[in-house]
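Mind looking over this structure? Questions follow.
Excluded from the complex is one protein chain; the other protein chains are retained at their positions.
Chain nomenclature is as follows: A, B and C, assigned in order of appearance, with residue numbering initiated at 1 for each chain independently.
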Amino acid sequence: MARTLLALVLLAASVMAVQAASIGGKLRLRSGETSKPVAGVTLTARSESSGQSAQAVSGEDGSFDIPVPAAGRYQVTLDSKTLPRGVDLPAGRSTTLTVDVGEGQRKLVIFPLAQAGAGEQQTGPSAWVRFLQLIVDGTVSGLVIAMAAVGLSLIYGISRIINFAHGEFMTLGAILAYALSSMEGGPQLPLVLAAAVSLIVVGALGGAFGIGLVRPLETRAKDHFAILVFTIGLSFAMRFVLLAVFGPNSYPFREYALQEPIRFWGLILVPRDLTVAIISVLILVALGVFLLFTRTGRAMRAVAANPSLAEATGIDVNRIKRSVWILGAGLAAAGGVLMAVSQQVRWDMGYQMLMFVFAAVILGGIGTAFGTIAGGVVLGICMELSTLVFPVEIKTALAMLAMSAALLVRPQGLFNRAQRVG
Amino acid sequence: MHNSTRFQPRAAVTAALGLCLALGTGLSTAVGQASAGELKIGTLLPMTGPAAQFGPSMLTAVELAAKDINDAGGILDSKITLVNADEAGDANIASQALDRLLSQGARAIMGTGSTSVTLSLLDKVVRARVSMCSGANTGPQLSAYPNQGYFARTSYSAVLLGPVFAQMAIEDGHSKIAILGRGDAFGKGMSEAAAEAFKAAGGEVLATVIYDPAQTSFDSEVQRIASLKPDGVIVIGYDERGKILRSMIERGIGPRNVGIYTTGVLSPEFWKSVNPNDATVLDGVKQAASPLTKGNDFAQRILAQKPGLGTTQFAPEQYDCLVITALAMTASKSTDPTVYKDHIPLVTKGDVECTNYRDCVSALGTGKTIAYVGPTGPTRLNASGDPTTALLETYAVDAKGVSQPVHQIQAKMP
Amino acid sequence: MAREPNLLEASGVVRQFGAFTAVNVDRFDMVRGSITSLIGPNGAGKSTFFNVLSGFMPATAGTWSFDGAEISHLPADRIAKRGLVRTFQHTAIAPRLTVLENVMLGAKDTPGESFRAAVWPPAWKRAERRLAEQAMSVLDRFKLTHLHDTQASVLSGGQRKLLELARALMAEPQLLMLDEPMAGVNPSLRDSLLEHIVDVNKRGTSVLIIEHDMELVQRISDHVVCMAEGRIIAEGSAAQVSSNPAVVEAYLGARRSEAQEAPPTGQRSVTRADPVLAVDDMVAGYLPGVDVLRGCSVELRPAEIIGVFGPNGAGKSTLLKAIFGIAQTRRGSVRHNGDAITGIKGHALVARGIGYVPQLENVFAPLTVLENLQMGAFLSPERWEDGLNYVTELFPPLDRLGSKRAGDLSGGERQIVALARALMLRPAVLLLDEPSAGLSPLMQEQVFDFIAAIRVQGVAVLIVEQNARRCLEICDRGYVLDQGLNAYTGTGEELLHDERVEHLYLGVRNASSSPPRAENCTSSG
Partner (left out) sequence: MDLLNLLSLTLRAAVSPEAAVLALAAVGLNLHYGHTGLLNFGQAGFMMMGAYGLAIGVLLLGLSFAGGVVLGLMFAVLLALLLGVPTVRLRADYFAIVSLAVTESLRLLFRSSWMQPITGGVQGLQRFGDGFFAWNPIPAGTYELGPLHWNEAQLFLCIIAWSLVVAATLFVRILIASPWGRVIRAIRDNELGPTSLGKPVLLYKMQSLVIGGLIGAVAGVLLAVNQQDVNPETYMPTLTFFAYSGLVLGGVGRTWAPLIGVAIFWMVIAATDGILAAAGGFFPWIGAQQIGAARFILFGIGLMLLVIYRPDGLFVKKGLQRGA
């Protein structure tokens, strides 16, 4: 019903200039990047009802204007003989066009012209290049999702808590970095320094939150429902404080704003995305090295595996839990900054990322940092590849549905060791 | 279920009883009776939720309109006082907020910020027999809704504004364009209207890509359009256009070699959200919107009223909403919505054209019918409250990032 | 058609966790109408076998049939539907339901339990009343009637066991499988629980019990099956099994021939130095209101090896866990070199030089062996090199295990890694919980020789051990616990040749059922 309405109105909505009715347009010859006007071409408009016709010749800038006595339906024909040598209508375009002209309206028409024999411009990149491009874009957004999700997974590993306010830690990190680096009147620090400061501040906040609020709750509330609802409450509170303080608009960072893209093998990658990808890889590798090869890192994995044994081995489990909260929150802030670099800082950017974080954590397997990182990257790539087949608009929905399908196969996640989650 | 826990029914019952008692006694006075000389107008705008960036600009416009009206003697010698509520982009909260405004005696409602929220409230608005006017709802769905005259909008329906973009592209001689539209009522309606108009004029629309507003990155969509090598690109969306334009310019769909056409007038600082270091980045981007320089340069007045506003989008339209409603009350000599609602379309298509509330009231005083033309331009609302004509201005961003008007376009609807 | 003689027949049942084979039973039959007991030392795989048969844990291989029909592929609830009802060591009752509701839950095919019937109360109101009466009569039998209307969460440990048994009986099962019904039940309730089991059997229900209390096993079992290291090593009447040398060896460790017996080291003059670790009248447990230890005192002097023995459920492990703050110490104190360390966090004890090797889950499965050892040196990383050399010298196999994931190791290898991990910082005091469990005899020898060796370097060792005999050989003194209390104590030598130790483990006891006092210990050969 909406569609019919649209058609009806459009016929009437002929856009008209203020003076008498006429049919006009602009003839331009397009070759490669530039297009030149085409002068000296005669066009005639013949009224269907009255049979009268009028003529006009395209001027220096290629524009033409055929005065038309009255409103009604007209046949507009381009006299191809008067076209300059070697210029013709593209294949399959007839030289006549029927248009309706409204009362006192200047109806515009288009006659696309192309170099005869130039054939269609080279078509878009081959399917293979486009496929590769999607994988590149998917990896970049996948890495950002992995950065966002790994903090949540680490915290879940040692405390079995899914922190719904994780998104807000990300937003806070991004806003702090923005305030320190790019906001007018702010200290205008270089972004890297501002990001480091914001990581430390948000990390400390995460640690305080983990120990100050969550631990007493853990001892008091027997089941995890109370803690889950608690983090939902915190997520609301933090998000709207950020809205009240930072306002509803979105701002980009000063640095890494707009850059000339790098082109290789027909692919396009903006340096900003490249830096974001490289920094993400560096941070995730550093995290991996930390967890695998440093004393505290191993202690964190030990506590996640068996807290009571860790206590009996000499590890102060509470101190380790606090440092995991700090690390998790710091990673969230880093994820927030990286996300803001590739996109923009906004009060609810973290909240919108939460769905992707959950999908990555479930796909990869919750509790293991490595599983989650892999889950994030796979999710990013699958989302972009889905645009090959499905409309762009539902790539988010498809990613989520793919995640729940993955659960059918491996409830504990694709990259996680079989453990009882049932 | 005999649970022997320490549930204290007594506490629950006493709390409820106390409340009823307090309400029962002495509450016979009619609710929210407006004292003489005070006319309550409710605002239901998106202070939070996805469209939060337009709330402040629209609210400031309503405050400015109320000030202008009160300075000009108010409506039927009573002054406007505003009662504000946040629709938060959530149907339940908006519905509850609307109840509050009605219970506070609002005689007209300014809002809401998004077509979907308005659609969820219309049934209640019509049943409550109150008049609502929005400057931001562009969804074509609203035109077909049987609102019995209780809803009007000064924002142009997508069906009216869409073809203007097609014309701008044709005027620049483009024959192959692509359209990138936001996945909501505003974006979808406009994209489809523009595509239809361009095809009807003989052009070729290479692709109409609709994106999900909650999407975080637009690179793959822009990349798909870049690969089609269009002459011009129409971008329809809100502030995510900063990311989109940046991604387009980076991928070679720059304003100089490929025409870029977008909605609404870009605020003088918009270039910062594309590239904070280069004011010339948007040089050549064309827009179409309601004229801003109509006499008193309305945007400056809004920014003066509330410095630090992120955007002035939808401000002119919301300003006209209140003025038109006020004029309808003055023309019908009544503040009862059931009476003045029929005058709303009439005050926009009478004989005498007037551009501000004071002149229009004096014209009404002499018994003539008026056609109010505010910062939005002529609207000539039809029976279902839609603008049928639009005087639009095309703009082009200059080297300093400021949008300079190019020429006016008159768009008409039956 | 005469019904099958065997109610339950299983063949070739195997269950593996990674490289570790928990259960490997070729043949297991259970005669219809009998009370069969499944005994064996800790870690013998009894519970795992139990879970596999009842469908709560998938088997790696093997088939088993119940009442003639094969059930190895059925899910747990379908097996239960056929009349094989099992209980749980940590009672799976519903705390927020009342006691009566818990019992009524057991009934089979209750009319109102299908959704269609539930919606139309008249369909099940009458049947519900009859069910309630039936449940009340069961509660009368178990003397829980006065509690029928209270929430099950307020019941004590023993009462919970009774409730779970009552609930199982409501289902009128053909086979009742009880997982350690007596664990944590105070003596007064034990006898009544016992009577109920016998009574159930008389009414025609076959019973399969996992139980440690040998005295109980002998009193009520028609047939006893003993498992060790996942295999069935002996079957027969209670008397036959308890005297079977293989069983005794599984329980007490091999009786060493005189020649092999190392000269008892216990004879060194017992130095009266101050105890390095003193536990005084400790009461501890896990669940609120359930005390596993009910007043136990132990002393450990420098460079001394003390063994703590007693049947399972006597509270041996709880003693170590209480010292390390994992179990709740409710009364009594623990002193280390004189300072009170009751309830201090585990990591602080490690800092004071006390090492601890728990009985179960004593390695970090996801971490590699090397990483496990590094965790041992967590508190002072600078002593990592020295510690590594020390333990690899003690346990040569560690070299080749270096990069393997601890989770993939066999039982014996895990034990070595756990021991090594605790020794990384050369602790002055070492608490070992069943160090020889799951080790091959050769490996066990190595562990005990090694413990004797570190004692010479001045380390005080407190061992909780099943392998009583071999352990007693190296112990200076030994404490024997029974039902959470000190039963009696003596030097390693005295206890090694004391009949009572054997009786305590294998339940062959003289007339009085109360634990014998130290003074009337018989010295028969």
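As a convention for this text, a residue touches a chain if its C-beta (ideal position, glycine included) is under 8 Å from a C-beta of that chain, and two chains touch if they have at least 3 such contacts.
Remember, it's a predicted structure, so these values are computed and weren't measured experimentally.
Colleague: Which chains here touch the chain that is missing from view?
Modeller: Across the whole assembly, the hidden chain touches A, B, C.
Colleague: Using the touch definition from the top, which of C:92, C:198, C:246 or C:273 touches the missing chain?
Modeller: If we include the chain that is not displayed, C:92 is the one touching it.
Colleague: From the listed residues C:118, C:340 or C:453, report the one that touches the chain absent from this view.
Modeller: Missing-chain contact among the listed residues: C:118.
Colleague: May I ask which residue of C:81, C:294 or C:331 touches the chain that does not appear here?
Modeller: Of the listed residues, the one touching the omitted chain is C:81.
Colleague: Tell me which of B:74, B:183, B:276 or B:401 is the one touching the absent chain.
Modeller: Reading the full complex, the residue touching the unseen chain is B:183.
Colleague: If the hidden chain were put back, which of A:38, A:291, A:362 or A:381 would touch it?
Modeller: Counting the whole complex, the residue in contact with the absent chain is A:362.
Colleague: Over the whole complex, note the residues of subunit C touching the chain we left out.
Modeller: Contact residues on subunit C toward the absent chain are 54, 56, 76-78, 80-81, 85-88, 92-97, 101-102, 104-106, 108, 110-115, 117-119, 121, 124, 128, 131, 151-154, 167-168, 171, 287-288.
Colleague: To test your reading of the contact rule: which positions on subunit B touch the chain that is missing from view?
Modeller: 1, 3, 5-9, 11-12, 19-20, 22-24, 26-27, 29, 31-32, 45, 47-48, 50, 52, 55-56, 59, 83-86, 88-93, 95-97, 99-100, 103-104, 114-117, 119-124, 127-128, 139, 141, 145-146, 183-185, 188, 210, 212, 214
Colleague: Going by the touch rule given at the top, which residues of subunit A touch the chain that is not shown?
Modeller: Its contact residues with the unshown chain are 160, 162, 217, 220-230, 232-241, 243-244, 247-248, 355, 358-359, 361-362, 366, 390-391, 393-394, 396-401, 403-404, 407-408, 411, 421-422.
Assume only the chains that are shown with their structure count from here on.
Colleague: Find the chain most remote from subunit C, comparing centres computed as mean CA coordinates.
Modeller: B
Colleague: Counting C-beta pairs in contact, which comes out ahead: A-B or A-C?
Modeller: A-B
Colleague: Round to the nearest whole Å and give the separation of the Cα centres of subunit B and subunit C.
Modeller: Roughly 73 Å separates the two chain centres.
Colleague: How many angstrom between the C-alpha centroids of subunit C and subunit A?
Modeller: 57
Colleague: Once you find the CA centre of subunit A and the CA centre of subunit B, what distance in Å lies between them?
Modeller: Inter-chain centre distance comes to 26 Å.
Colleague: Where in subunit C do residues touch at least two different other chains?
Modeller: Residue numbers touching two or more other chains: none in subunit C.
Colleague: Sort out for me which residues of subunit B touch subunit A in the complex.
Modeller: Touching subunit A from subunit B are residues 48, 52-53, 55-56, 140-141, 143-144, 159-160, 163-164, 167, 170-173, 175-176, 183, 192-193, 196-197, 200-204, 209-212, 214-217, 219-221, 223-224, 226-229, 231, 239-240, 242-243, 246-247, 249-252, 257, 272-278, 281, 310-311, 409-414.
Colleague: Could you please specify the touching residues of subunit A with respect to subunit B in the complex?
Modeller: Listed in rising order, the residues are 1-2, 5-7, 9-10, 12-13, 15-18, 25-28, 30, 33-35, 37, 62, 97, 99, 102, 107-112, 121, 124-125, 130, 133-134, 137, 140-141, 144, 182, 240, 243, 247-252, 254, 257-261, 268, 270, 273, 339, 342-344, 347, 349, 352-353, 356, 384, 387, 391-396.
Colleague: Per the contact definition, I'd like the list of subunit C residues that touch subunit A in the complex.
Modeller: Listed in rising order, the residues of subunit C that touch subunit A are 324-326, 345-347, 350-351, 356, 358, 361-367, 371, 374-376, 378-379, 381, 421-422, 425.
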